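Read the structure below first, then the notes.
For this view, one protein chain was removed and the others were kept in their places.
A, B and C label the chains in the order they appear, each numbered from 1.
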Amino acid sequence: MPDDELTTPVPTRWVGPIRVSGDVDGEQEVPLATFESPLWPSVGRGARVSRLVPGGVSVTVTGERMTRSTLFVAASGAAAAAAARRIEEQQDELAGIVAAGSAYARLVGVTTEVVGNQLFVRFALTTGDAAGHNMVTLAAEALMTHLLAQHPELAYGSISGNYCSDKKATAVNGILGRGRSVVADIVLPREVLEGQLRTTAERLNELNVRKNLVGSTIAGALRSANAHYANMLLAFYLATGQDAANIVEGSQGITYTEVRGDDLYFSCSLPSLIVGTVGNGKHLPAIETALTRLGCREDRAPCENARRLACLIAATVLCGELSLLAAQTNPGELMRSHLVMERAQGVSR
Amino acid sequence: MPDDELTTPVPTRWVGPIRVSGDVDGEQEVPLATFESPLWPSVGRGARVSRLVPGGVSVTVTGERMTRSTLFVAASGAAAAAAARRIEEQQDELAGIVAAGSAYARLVGVTTEVVGNQLFVRFALTTGDAAGHNMVTLAAEALMTHLLAQHPELAYGSISGNYCSDKKATAVNGILGRGRSVVADIVLPREVLEGQLRTTAERLNELNVRKNLVGSTIAGALRSANAHYANMLLAFYLATGQDAANIVEGSQGITYTEVRGDDLYFSCSLPSLIVGTVGNGKHLPAIETALTRLGCREDRAPCENARRLACLIAATVLCGELSLLAAQTNPGELMRSHLVMERAQGVSR
Amino acid sequence: MPDDELTTPVPTRWVGPIRVSGDVDGEQEVPLATFESPLWPSVGRGARVSRLVPGGVSVTVTGERMTRSTLFVAASGAAAAAAARRIEEQQDELAGIVAAGSAYARLVGVTTEVVGNQLFVRFALTTGDAAGHNMVTLAAEALMTHLLAQHPELAYGSISGNYCSDKKATAVNGILGRGRSVVADIVLPREVLEGQLRTTAERLNELNVRKNLVGSTIAGALRSANAHYANMLLAFYLATGQDAANIVEGSQGITYTEVRGDDLYFSCSLPSLIVGTVGNGKHLPAIETALTRLGCREDRAPCENARRLACLIAATVLCGELSLLAAQTNPGELMRSHLVMERAQGVSR
Partner (left out) sequence: MPDDELTTPVPTRWVGPIRVSGDVDGEQEVPLATFESPLWPSVGRGARVSRLVPGGVSVTVTGERMTRSTLFVAASGAAAAAAARRIEEQQDELAGIVAAGSAYARLVGVTTEVVGNQLFVRFALTTGDAAGHNMVTLAAEALMTHLLAQHPELAYGSISGNYCSDKKATAVNGILGRGRSVVADIVLPREVLEGQLRTTAERLNELNVRKNLVGSTIAGALRSANAHYANMLLAFYLATGQDAANIVEGSQGITYTEVRGDDLYFSCSLPSLIVGTVGNGKHLPAIETALTRLGCREDRAPCENARRLACLIAATVLCGELSLLAAQTNPGELMRSHLVMERAQGVSR
């Protein structure tokens, strides 16, 4: 095969459909590309559960933005701080520069931090249906050129100062926002918990506190309390042509549960889903097919296709998380069964 | 296409060769599967640099182990602590159970932590040439069954208590070890820095301190100080059939540089490379071909193929990291060039 | 007043007694030195609760050690890694050096980490009844001198490489151990919860999950899930002449609760209590008086006085934590009452 046609084929299945409501409504099958085949039945079990509950998984977008942090260097902390104040006041002017350079990019926030004589300026933009990596870099270059011309007391430090923060385990993305933030939740009645998941509200809630909240705490987790978001994110990202290295920050989310009588409230909050329906990789035939089948290539207002995608990903994460946690509440089942079966329920992750 | 043959083809290129020495010697091309095509020339530039330096990139394995943390529940902190002490003293007995159940798995460490009445027990194993996800889960099940029978004061909490910690942004993996740990380093003379990378030792070192060390600190990074390890890890993991969700912890590494006269000492330390040459996904034809071409399917002592793979990955990470950092030292170049060119140098990440 | 007799008098009260059992048994009043006077009735309320429960607060020591991390520099990662392996194998020899230099210090662990050409070596020692800051530094100097003489390939980096880690918010102390680790817990029956704390098991447990576990997670907390350990630690440390800057790591502990029928299981796990009954400040009259009244100047085996002190501190933390959390479950009370009253219940923290 000529080298420029070489690909690595990643086994892919469409799972579900998942029933969703809220910012996206209906039933939708979802694609998962992974070498870890037990993920398919595991998410599939969660999807089946979603179809047994009115409204299924409720999904809500709580934020969206993409960021890039530039680094300027001054002679002193005093000079860096003075520049920081002026730049924060210039936000309207800077927004004009961004809008002039792009049909989609819009500046929605400027955050500064001074460390000694260094000035970090973090720009936040909305980027339409794109994940926005390129858009924010282009905008940051234009803004940096403009600011360096205006502020002779500042020198170039770096186009990216790691305060962005791209594909790293940090706290800033969840706190200041990066990517699309989605909350997915569902209320599961006792009969579904027992019949489909062989568990109860109490046992699942107890496991979530002990494992995802306390266990993550002693592991030294950073803004992360879940069992395996990364697995679902990777598989969905690959199947839809995303820059899947963004599962690093994407995996930093929280599973929160509550016992409500015999029912269980089960939620997954995902602050940093960095996904798009246009951009790098999105024009490959397999990816176009997948996005189209997901209903994410419709003629909608900018952002709307990407929002739909983010919501479907969040619902998928919930299905996989629910399935694995339920399996881990069952020691007997666990101890009896052999590897293949366990893996089919996602236990072995 | 029948659903069970569906795949997502990820564009793949072989880049290099990279020259390596130390725990692996020679020149080796490496495969990168990614939707982000600018990664190829970026790593390629680093690989070219490696071939201009005697010995190229030096690679050293500093540790290897896979882990699973089980969770037991007692009535009280006193009971949990007493059980913890006994379990730590039982390590030889527990090692026997693990060895009896597997030709490859060997117990090399037991760490306990008590939180209230909960007892987390983290088992560390060597797992031959496998990444070891399944092996440690099977071993943990056997150990848990054994310990629950022996310790009636303990009840089942969870087969995984998140103190493992799998595919999450935590501190424990770097500190206690998870996966193969590799240090890759190189000394770059001035002519290579200027001729190939259009930079100097001083500028690259300065950028590394400001961006990777200080910038990561204000971002609230956790045991992570680098520009974009996640990009190289994802692409290499996909091309070799790894469970690429492990880039979450894999990306938590440190780039450290020193100016040595006109030369630059440049290093990447990667504590948590969770990779194997056997196991899930490794028998797919494209993966077998890739592993064979990498020299990682040879008839060697257990561990040796996986160690080679980990070393080649670390060297690849170094090439990509060096290339991007060098590009970011060049504001002029950055401001002048247009998107395509920038992306070709990996700037846009 | 001559400058060398100048003191800052910190208002101090003895609160309690607290009833304790386990590694310390009996009833004991505890001293709290603080400018924040509402702390006294807040801890006092918890102490009263402890006396209404058989056994009161159960306390268990789960570990004790003090640490210092030295930093060596080699030419390369390969050289640093080779030295690391040899040093780990030398542990018996190094233990001999430590024992020869001190009547109390004993080497109990050596941990290494390589970052590029740098080698961090973390020494763990038991230090009798002292907190051990000076003892570990003296030992580290002797060890470093010895190792530098033996290993010509290593150069001096720093007597402290920040991997210790002293008085900083890090993950390493909880994971590898630093200071005395204590778990304190109590089971509270409904009548005590309602009568003394005006709350219920359900409400207090719910608050703990939402605030201490989930709220801390989104704050980007590091191995920390509690309401206000730092307040009790500071006051107790000051009243007993401790180096109170160690509340930084001391405050990184976990409050964990469980509903047991109508009862509440309530626990505080404190991994890093860096305290001693001898050493700096312990011979000041007010401090001697306090330590004597606490029963921590008895003629016991080395470690035993300091262990007693650590247990009493943990019990005090539990009393204050319980009191504040109970108050925060009461919105009505909160909204009605005025500042003085609220502060008297510790609400205003």
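Just so we're on the same page, a contact is a pair of C-beta atoms (placed from the backbone, for glycine too) under 8 Å apart; a residue touches a chain by one contact, two chains touch by 3 or more.
Please read all numbers here as calculations on a predicted model, not as lab measurements.
Trainee: What are the shown chains that the left-out chain touches?
Mentor: Hidden chain, whole complex, touched shown chains: A, B, C.
Trainee: In the full complex, which of B:V98, B:V214 or B:A230 touches the chain missing from this view?
Mentor: Looking across B:V98, B:V214 or B:A230, the contact with the absent chain belongs to B:V214.
Trainee: Just name the one of A:I87, A:L176 or A:C296 that touches the chain not displayed here.
Mentor: A:L176
Trainee: Hey, which of A:P17, A:G77, A:G101 or A:G295 is the one touching the hidden chain?
Mentor: In the full complex, the listed residue that touches the missing chain is A:G77.
Trainee: Which listed residue, B:A225, B:L264 or B:A310, touches the chain dropped from view?
Mentor: B:A225
Trainee: Mind pulling the chain A residues that touch the left-out chain?
Mentor: Chain A touches the missing chain through residues 22, 58, 60-62, 76-78, 80-81, 84, 113-118, 171-172, 174-176, 183-185, 220, 222-223, 254, 256-258, 265, 267, 269, 271.
Trainee: Over the whole complex, note the residues of chain C touching the chain we left out.
Mentor: Touch set of chain C with respect to the missing chain: 3-4, 6-14, 31, 33, 35-37, 69, 71, 73, 113, 115, 118, 120, 133-134, 137-138, 141, 144-145, 148, 156-172, 175, 207, 210-212, 214-224, 226-228, 230-231, 233-234, 238-239, 241-245, 247-248, 251-252, 280-281, 284, 286-287, 290, 328-329, 331, 334-335, 339, 342-343, 347-349.
Trainee: Just the residue numbers, please: which parts of chain B touch the chain that's not shown?
Mentor: Considering the whole complex, chain B reaches the absent chain at 171, 174-175, 209, 213-214, 216-218, 220-225, 254, 256.
The criterion applied here is as follows: only the chains that are shown with their structure count from here on.
Trainee: Taking the touch definition from the header, please name the shape of the chain graph: line, ring, star, complete or other.
Mentor: Graph shape here is complete: every pair of chains touches.
Trainee: Using only Cα atoms to place each chain's centre, name the chain farthest from chain B.
Mentor: The chain farthest from chain B, judged by C-alpha centres, is C.
Trainee: Between chain A and chain B, what's the gap in Å when you average each chain's C-alpha atoms?
Mentor: From the centre of chain A to the centre of chain B is 22 Å.
Trainee: Chain B to chain C: how many Å between their CA centres?
Mentor: Whole-Å distance between the two chain centres: 33.
Trainee: Give the residues of chain C that touch two or more other chains, as numbers and ranges in rising order.
Mentor: Within chain C, the residues that touch at least two other chains are 171, 175, 220, 222-223, 254, 256.
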